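Quick one: the structure is below, and I'll ask about it shortly.
All protein chains but one are shown in place.
First chain written, first letter: the chains are A and B, and each begins at residue 1.
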Amino acid sequence: MPPILQGEKVSKNFDGVQALVEVDLTIEAGEIFGLIGPNGAGKTTFFNVVTGMDVASSGRITLGSQEITKRKPYAITKLGVARTFQNIRLFHQMTVLQNAMIGQHCRSECGLVRSTFRTPGQRREEGVIREKALKALDFVGLAGLADHRADSLPYGEQRRLEIARALATEPTLLLLDEPAAGMNPQETRRLMALIDRIRASGLTIFLIEHDMKVVMGICDRIMVLNFGQKIAEGSPGQIQKDPRVIEAYLGVED
Amino acid sequence: MSEFLQQLVNGITVGSIYALIALGYTMVYGILMFINFAHGEIYMAGAFIGWYLMTQLGLPFLIATPLTVIAVALLGVVIEKIAYRPLRHASRLGPLITAIGVSIFLQNLAAAIFGTDPRPFPLPSFLERNIYEVGGVILDSLQIWIFFLSILIMIGLDLYVNHTRMGKAMRATKINKQVAPLMGINLDTVISLVFAIGSGIAALGGIMVGLYYNSVSPTMGFMPGLVAFTAAVLGGIGNIRGAMIGGMLIGILENLGAGYISSGFKQGIAFFVLIALLLFRQEGIMGKVEREKV
Partner (left out) sequence: MEAYLAHMLIIIGIYAVITMGQNIILGYTGLFGIAQAAFYGIGAYTSAILALKLGLPFWVGLPAGALAAGLFGWLLGLATMRLGGDYFCIATLGFVVIVQQVLLNWEALTRGAFGLPDIPRPSLWGFSFDTRLSYCLLVWVLVAVLGLLMRNVADSRLGRAFMAIRDNETAALGMGINTFLVKVIAVSLGAVYAGVGGVLYAHYTTYIDPSSFSVMETIIVLCMAVLGGMGSISGSILGAAALIFAPELLRLVGVTGSLSIYRQLLYGIILVAAILTRPRGIMGMAEFRFQALFKGGPWIREI
């Protein structure tokens, strides 16, 4: 089986600032793959390039057997890549359920005419969307809050809602951008259990995280970026002992 | 050739006034990323208050003008405090809507108080328009006054923004609104000052228009407001020197177009320039492309 995500010499520069420098990456199906690095290393930029929100300046990105380097974000989502955001980006005035139902947008097709006139086909499709959205909410434990406004949720639950919404797109690859940010130890443990369950259900997970307990605890492999360049890659054990990684985070010993 | 120079001279005169009004738009946008739709009405208020002080209260020009500038500067500050400041942290939409509301309010307030008919604007004797002819080009003393006063103001503003503490505070706020307070800059004070300066300068522009065209009316704010806004965008909105250049350019373009193509062209030219800018180069001559962080 081909690797689920491959990046070959992916570079991105913004007006002269090199945010990513020839990064190579391979993620195998079913892995939990971690991406770490100091602030500003280019991690979120890498996510943006993979999901199409920024266009790579050079290099190739392949999803399974399809090249996705220059494709539009919504097309990439339809191909099976979903993400959460570093700063929570929920649809704050919509309900929890509606947020999850948005995830099903790319898996449904009724447009203007059928929606306006509520054809039987559209009503059926709405039923399916609703059901799948509820399933996603249930998976993360938020089904009981379906009719609450998204911005009325406490922080930890908002993060889980973002994950549910991403899951509702029925992805094969899930990108999580600092899902544990701002969580207390108990919430973090629940999050790690959730990520394990997501992997167990057949998805591959690509994870940016600063909380080392999470990263070392659940990732199969980890890649380290610094100033846009890959400086190390390997198992958690290997990364923890890698002098280049230690140097990047802590600076050189005098 | 003298026709060309003639239009150039007229264009520079009008352009100077546009530049003064454009400064208000650009300064506010630079700090708040917000287009103050009511700015055209502020310029109109300057013209009317000046007119009122001189014709109804009989004040001499040299007293009425500074009073007008101060009054309108205050007006600008008050408007910001009431209609924009409370919405500073809310969505982008709020201030745009209130700005439109303020614009409508001011326009109709002027119409309610002064009536909708245009009024002639009094010309002080020392500004009497003496006509000179230089190399086939006719220009009058008022044009010279307007040009030099505008240049003086623009140089003064440029010096202020680049060399004084307050000016540096303004530029720092423009660059990073969140960090500025951490460096001891009082956001509210800086913003009020920006509105005061922009409005006061626009008021002078209003008086100049009153003098130059010998007419003021409540609806005089709309077109020049639009043209000045175009000038600000042309120069790169947020960029003070750009607004000055943009104003001059548009004034010159308008007059060259009116002279060589048709006089109806005057109305449309600013509009076309704006459309062209929006379609092809939003950042104008001296602006930079902005980027949003995902």
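Going forward, contacts are C-beta pairs under 8 Å (C-beta built on N, C-alpha and C of every residue); 3 or more make two chains touch, one makes a residue touch a chain.
Here the structure is a predicted model, which is why all the values come from computation and not from measurement.
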Next item on the list: Pick out which of B:20, B:45, B:64 or B:83 touches the chain that's been left out of the picture.
Entry: B:83
Checklist line | Contact with the hidden chain (one of A:74, A:155 or A:249) | finding: A:74
Item checked: Touching residue (missing chain; options A:102, A:194 or A:246) -> A:102
Item checked: subunit A, residues in touch with the chain not shown (by the definition above) -> 51, 53, 72-74, 77-78, 82-83, 85, 89-95, 98, 101-106, 108, 110-112, 115-118, 122, 125-126, 129, 149, 165-166, 169
Margin query: Just checking the interface: what residues of subunit B touch the absent partner chain?
Written below: 34-35, 82-83, 86-87, 90, 92-94, 96-98, 100-109, 111-112, 116, 229, 271, 274-275, 278-279, 282, 292, 294
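In the analysis below, only the chains that are shown with their structure count from here on.
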Notebook entry, point to check: For subunit A and subunit B, what's the span in angstrom between their mean Cα positions?
Noted result: 48
